[in-house]
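Here the structure is laid out as structure tokens; the discussion comes afterwards.
Every protein chain but one is kept in place in this view of the complex.
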Amino acid sequence: MNKQIITASVCLLAALSVAGITGKNFMEVKKPDELRPGPGVTQTKMLSDYFPDIAGTNADSTVYVMEGEQPGGKMLVLGGTHANEPSGYLAAITFVESGKVEQGTVFVIPRTCNSGFTHNDPQEGSPQYYTIQTKGGPRQFRYGSRAANPLDQWPDPDVYVHAASGQRLSGSETRNINRTYPGRPDGTLTEKASYAVRQLIDTEGVNLTFDLHEASPEYPVINATVAHETAMSIASNGMFELQMAGIAMSLEPSPTNLHGLTHRELGDYTDTLPLLMETANASQGRLRGKTNADLVLTGKDKCYVKAQKLGFLYVPYDETGHPIEERVGRHLQGIYEYSKAYSAQYPESPIVYNGLPSYQELFLDADPSELGGTQLGKYLN
Amino acid sequence: MSIELIIFLAMVVVFAGGCFLLKLPVSISMVLSSVVGALVGGQGIPLRHLVEGTFSYVDTILVIATAMIFMKVIQESGALDALSALIIEKFHKIPALLLCLIMLVIMFPGMITGSSTAAVLTAGSIMSPVLILMGVPMLETACIIAMGGILGMIAPPVNIPAMIIGGGIDIPYVGFEIPLAILTFPLAFLFVLMFGYKYAKKISYEEIAPKLNTEPREKFGFKVYIPIFAAIILMVVNKAVPQIPDLGMPLVFLISAVIGLFTGYKIDILKTCKEAINSVLPVLGILMGVGMFIQIMTLTGVRGLIVTSCISLPNLLLYVAMAISIPLFGAVSSYGAASVLGVPFLMAFLAKDQIITAAAISLIASLGDMMPPTALAGIFAAQVVGLKKYTDVLKRCIVPALILIAWAILIIVFSPQLAAILP
Partner (left out) sequence: MITLIYRGIIAIVMSFTVWNLYTEKKIALQANAAIVLIPLLLRLLMIK
């Protein structure tokens, strides 16, 4: 055998080995995190129960049903719309593991874009997991990607045209579930997933819907609630209470010319009152420094401290960062105040629950050394 | 010195050492530099990160590989010769208009697909023999094609960097057409005349007529053009009718290449494909290296250092920083530069009209495709005309690049006034 063939074979073998080792890792991260629902969960369903087409696909996701002993209104909490925005995911998980509904029914989908949890975006250097000490010991949670896994609907078009409005976005946005609402039964897998959420809302008669997000600190809509015009009065009443609880929150009306998002389309296409909340997450930002699980949980980042001093950010930023307790706490307190405002406005269908930590308990009163996961872990099973 | 700066310097030194001292291919140097960056950053050799980074370019690889196969097929089938002869025959009396038309043709695939590579490898390769026959030297021809490619990528209707920049702060891709047209078409006509008019005005049809290869046209007639028309029709139909599922550029190129097998001279398809892939492999390797490089930069915090340093400059210097940093970062990818730096700069210019500013920043980002080591537009333009060294193309394009940057900045500065008069 000549030398050229030998060296070529060695190169090929090396490539195969690297593909083998990394391929094994890429397969492993597709396994969903194990959640430990608390006694508040009365039934477990799947999104495919509302739209069978997605059964057995990466778009299917668990829906936790928490029914109160007394009848009341119905509320949907969407966590994990973007799998790289952990406070939304963890707030939904905390709800499922610690919450207890008294009046009405709460539906929680921790992984709304389940497909986004099965991969990580290239060139983002994201951690695959972060670990939190919980009551039941250390638990790993997946850090995923903003958009669905390209494998689920490869290839992307060059330009993504939002079906209902004709709005054009860059091709990769075709996998962003929060650009595909109200969804299509015969569309891409992501469009089918958003269609399934819409079916759930219609079938169950969901009155109030929360979509939990995070934003990079340099993004203008942050520490904010975005409300459809139908949800505006609830939002403004809830906002007042949030400010009383020490949470600075801005209220933004859902833009009418930006399509595919929950706060626009769910309000236009269903009877639910949609609200979207944003907290500050450095690990998804463009200005961030070293990227790892610590950054995800603590939000401590010297690049953002510098950017804050330069006036580039829309949230305060100092050396203490924005720990996960603060971000999850904002979401949980937000859900609490807005659902309370809803119950006041619609007394015939109230939604009442307990068992969840307040912002004060989770963040303000916490021992600073326990921020960054440990404090939140006290409310996870 | 911060650890990020040390990592960055280590990466740069290893990259330069690999390229210039060890004479390694750019791709291998980038891989080595990424590995060293990860090691210095205390990450060990993070295989998963290295491989994950390359996935930004899987679709790009397919576009480049299939575009090259298409190009080789239409070259060998005789379609290129036939089309060059036809164009010169029809338009040789009006060289300035002919040049502008040629520029529009070069830009067209870029306008439709948002990819400079598609423009350079398809329309660029079709037009290069025409330009050369008109007397434009090879180097200037390559420059016209390269600039045409990047301006085509930015010209409306499809501009991916503008979509990426707009998407970063939730501006839908609406109302970009006119600003993009103002940004690109004047420059396109200026550049093609700058590079070509001096030579083309002396065009003498009698002199070049014997050099034209009219044989394919005579032998195969209209049939020989069919693969080119097929590619154009498929690209346009795909964009014009959103109801039809997008075939994507790679499939369009392959379908057109298959058609080309039956419309002209006989082609040894295996040999042609092998040659096509062989000629693009160095670039594909560079893209893989770049993918790893950015992933490690992000992982270790080097990217954050670069971005925050760029935007921390005082206001006037901000324009300078943008003019330098976006094309420089574009060395790794113009789309990457649009996302990583384009978005923060757009936010830094919030007082300006956002749509026009995003459009203008996308124009600057396009220069990334002229920045080594990737320099996709420059490399492929040189390859298409048969130049050995693509760096000469880049050097010759410095002045147009500066004009382009000045034009983009001018438009940003006056964007509020411009927005007021635009419909």
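Each chain gets a letter, A and B, in the order it is written, and its residues are counted from 1.
The criterion applied here is as follows: a residue touches a chain if its C-beta (ideal position, glycine included) is under 8 Å from a C-beta of that chain, and two chains touch if they have at least 3 such contacts.
A quick note: this is a predicted structure, and the numbers were derived from the prediction, not measured.
Asks: Of the chains you can see, which ones touch the chain that is left out?
Replies: A, B
Asks: With the missing chain put back, one of B:8, B:55 or B:390 would touch it. Which one?
Replies: The one listed residue touching the chain not shown is B:55.
Asks: Which parts of chain A face the unshown chain closely enough to count as touching?
Replies: Looking at chain A, the ones touching the missing chain are residues 4-5, 7-8, 11-12, 14-16, 18-19, 22-23, 26-27, 119, 151, 153-155.
Asks: List the residues of chain B that touch the chain left out of this view.
Replies: Touching the missing chain: residues 24-25, 27-28, 31, 51-52, 54-55, 57-58, 61-62, 65-66, 245, 247-248, 250-251, 254, 273-274, 276-278, 281-282, 284-285, 288-289.
Going forward, only the chains that are shown with their structure count from here on.
Asks: Can you give the whole-Å distance between the Cα centres of chain A and chain B?
Replies: Distance between chain centres: 36 Å.
Asks: Along chain B, where are the residues that touch chain A in the complex?
Replies: Interface residues on the chain B side: 4, 41, 47-49, 51-56, 59, 62, 113-115, 158, 160, 163-164, 167-170, 172-174, 239, 242, 246, 248-250, 291, 294-301, 304-305, 307-308, 311-312, 336, 339-340, 343-344, 347-348.
Asks: Where on chain A is chain B touching in the complex?
Replies: Its residues touching chain B are 18-19, 21-22, 25-26, 120, 122-125, 128, 155-159, 161, 166-171, 173, 218-221, 257-259, 286-292, 301, 303, 306-307, 310, 312.
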